[in-house]
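A single protein chain has been omitted; all remaining protein chains appear in their positions.
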């Protein structure tokens, strides 16, 4: 059987590992959301799971099944809810999913839980889910939870090399160079390089409007061009992410 | 790209298929739950997704990402919540997940949604989720939803051949001959035949007790023995399930 | 005053009994649901309350007021929600009712609570209600809860004698021979034998469809014929149910 | 069968009546709450159901099963939650019960729904339940809902005759003269006149305190003495209530 | 900085006061609701905050920011939800607001919390919020909560002098003499005496109807005339309220 993916381990094997090596458990959280014509709908879950797995391999961690459906897509970071294919859940649902699973990991005896978020819109609802789970957990439990958006572990140096003309900021990095490069590294068969649109970077006003105005977003759903993405950049970033997240996990959880 | 798994399709490809061929969309629902020492924790999600994919291939359907976490495990059908590794969600969370995703598929223009349940405990919460989504959906939407537990599509004939000494009933078929055989067919590398316990069939009283009594369930978590499971039985069942579900989908959704 | 029905006892009398004899408290759960032209809408609550009272009398138990409204009727076991008269509640409401009342019985000092379910569709929502109440209850409380569907206490022998031509299974036993016989025993004035329809057993496909298809269900609402029901059969079953449930309650709650 | 109590009617009979005579449907709401040593725990549900039935008989109405569990008892009007036997539900649960049942009556085609409240603490949560149901109901539905606390239909004249020394106000009328007299009229076998305590009227400060202070309430749970209650007063009040509520129902629902 | 209004104190100053003088903290709860043509929409929040501040000044208390939005306006006490300008929240929202803030004050170490309600419709939802917070609070916390409707602290003597022709009861005191006089005392610039309508007292039947019937309420929204209100009456009442609430707070919280 598998020793990294929790869903492919027997409960006996999982349990033995929890009891003996006190490993970090990674919970990837993604989305099913349009990522332009060149990336698949599942990109956020695929990448957060891949980053989690790469990290787990470095430090003998375990990866739980990804939460595949994320919070509702917003125009400025994911294109918005008017796209066919984007399949999102309400705040209460995502909060509940995180709350319940965190509570369960605490019951298992997990002490180091790392939630790896790959969908920008999820962040605050994951935070609420963790907070509510912390209220639920019995005083005896030793669980602590780290929550991270994986891209925050890229160094300035790497961003400079990936974006020689300057990094436009994570806000527009939806289906763009970072995600496309990482997908070319992890799932090259799921990328259609020939279909990358050359949409100039989207330009948003300093507010949001509801109902959303679809005209704010290019019809392709891409907020800044993915031209320039390649597998090599993907590999560099993937290795840096795994190494730096692993380092943070070790440092944070071993310090207590 | 992939033409069956929604999370591996671009939104453009998915959308084109929805608009042109009006395909059935399959939503598998599973669990992360102990399945004895010989099957992995993700068995229910893996099998419901596999059955959905086999069916979808026969009739050009699309398979959405499985809901990987299911309702709380009960002693009589899944061993119970005292097992380490079993990772479950509350009723409200599962209801919300189904409600939200059904509502989204309606927005996409999906008219034929098939929810393939692989975890016995999920059934009634899926039902509530669908019912609430039906209230939410705009009058114009044409979505109809089929919900099924895949094992209900096995014929008496097949059950007789799989259980020559008599079928003990689905209640005890947790991590037993049906699931083990199907896993040997679909995911042979995730089955440890050498670890199958020979626990006699569990014998439960005609009631449930809370808090659950762990003594009701064999320590292995297996409710009736999986001895006798083999890949050939798995293949026979897998083919029958896909064929008969496909037939039902076509018949039900084309009749209107 | 009354010594069995809690709602007819004063709090002083109830409290004294709880403190001195530690009696089992029975909470019947029913529904307000079509039961064909020959049985009243309240059948499920009337029968679960009657079974609870018969059992309580045997072992000096107390019967709390029945929950009179149940979860939404499903075509395959109750005819479905399209019937006028069927009056159902959402999952959240039933879960809340059970959660709150269980928590209150724990506060009273009740240690043996028996939830007697008489409506098939309620089972899983009662289960969730109990589970959530168990989370709420203070560590000191000694409450344990037994949940049962009363018909599961009928013996094979009795089923054979009630159904000499073979028992069609509980799935179709809605407003049919078991319920009609029990009503003839407990509430003969509420049964209209002259109106029993002779609908052949309903034949359902191995899936459910939403919105429900009313054509699946006979217009009478009866899933298999009640012809053959009589008060004598009702009496035999009523006595067996009370005796066997009483025995289980004593055995389960005294063993600790 | 019965022609007043919905739970004792078949769906066919109920439905025929709804379609042909457009009758008012009464939904009694009570509580399971201490009512001193002389009245039973179910007093509020018993009385609201009795008043509803008396009224329904005058104008060919139908009485739905009472909601038997009410909102949490407060010291100033019901003695408080520290009494053993008092069994209450949270706000959300009561709101949900009312919301769901109102929505169902609208589906049946009921146009005149009268909610007869017999437990002071319920009023505002019933109001919220009705309001939310009104949001849910389809535009076509003609349902209107009347909500009333039955005691508000007593005339000044009657109050003067029942309380020759002056009416102390409804606030203290818990398990006191009005309720005891009505119970002596409707359910004389459930009243223990010999156990009526002679607690002077409780004297409360103009605020509430949480957690409640049990010392505010006489240990008997009676807020003002029931001495002076008799069946004759009960009959006078019962007749007046039925007559005046019937008159209001006819006037209000026929005016549109 | 300010020493009464919490939102104008630094956390350092607030915290020091909590730790050293164990002061009562007042949480005013109001509404944004029509109050006739002569009083502002925010009357209930302005008055509950003013009464709280006057009281706090007498006993070195602290006043938290008012909850400015209240429960839905009812015809008989606030005119109803059909008025433009009335801006209300659902039960669940108000319950949540109270629950969350009470829990937070307990975390701060507050032991004496006084919720000053100025909107009749809020009472029961505040009660539920407090009750749920009490369940949440850790065993160690010493918080107790007093809830009051400020008008209940007016003495009979004062009511007689304010209403020489007899007090019509609080039910009709919406935008009438008490509120108008208090506003003339606290916020004279926000009162338009010239616009006071002379609507006779509204006369309501002993029930409520849903959807509400706007004809029950004078078009001005005033339930009984405010003619006769003046600042002097306001001052008398304001002083009495502050003095008597202060006295109750001291007596109640120091007695333990």
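Lettered A, B, C, D and E in written order, each chain numbered from 1.
Convention: a residue touches a chain if its C-beta (ideal position, glycine included) is under 8 Å from a C-beta of that chain, and two chains touch if they have at least 3 such contacts.
Since the structure is predicted, the reported quantities are computational estimates derived from the model, not experimental observations.
> Using the touch definition given at the top, which of the shown chains does the missing chain touch?
Result for the missing chain's touching partners among shown chains: A, E.
> Give the residue, chosen from E:65, E:168, E:206 or E:228, that touches the chain omitted from the document.
E:65
> If I consider the whole complex, including the chain that's not displayed, which of E:14, E:210 or E:253 touches that chain?
E:14
> Name every residue on subunit E in touch with the hidden partner chain.
1-2, 5-12, 14-15, 18, 32, 34-42, 45-46, 64-69, 83-90, 92-93, 96-97, 99-101, 104-105, 107-109, 189-190, 192, 195, 221
> In the complete complex, the non-displayed chain touches which residues of subunit A?
71-72, 74, 90-92, 95, 121, 123-125, 127-128, 130-132, 134, 144-148, 152-153, 205-211, 248, 252
Convention: only the chains that are shown with their structure count from here on.
> Going by the touch criterion stated earlier, list every chain that contacts subunit B and also contacts subunit D.
Neighbours common to subunit B and subunit D are C.
> Based on which chains touch which, give the shortest step count from subunit B to subunit C.
The fewest steps needed to get from subunit B to subunit C is 1.
> Please compute the C-alpha centroid of subunit C, do the same for subunit D, then give the distance between them in whole Å.
26
> I'd like to verify one number: the distance from the centre of subunit A to the centre of subunit D, where each centre is the average of its C-alpha atoms, in whole angstrom.
Once rounded, the distance between the two centres reads 54 Å.
> List, in ascending order, every residue of subunit A touching at least 2 other chains.
none
> What pairs of chains are touching here?
Inter-chain contacts occur between A-B, B-C, C-D, D-E.
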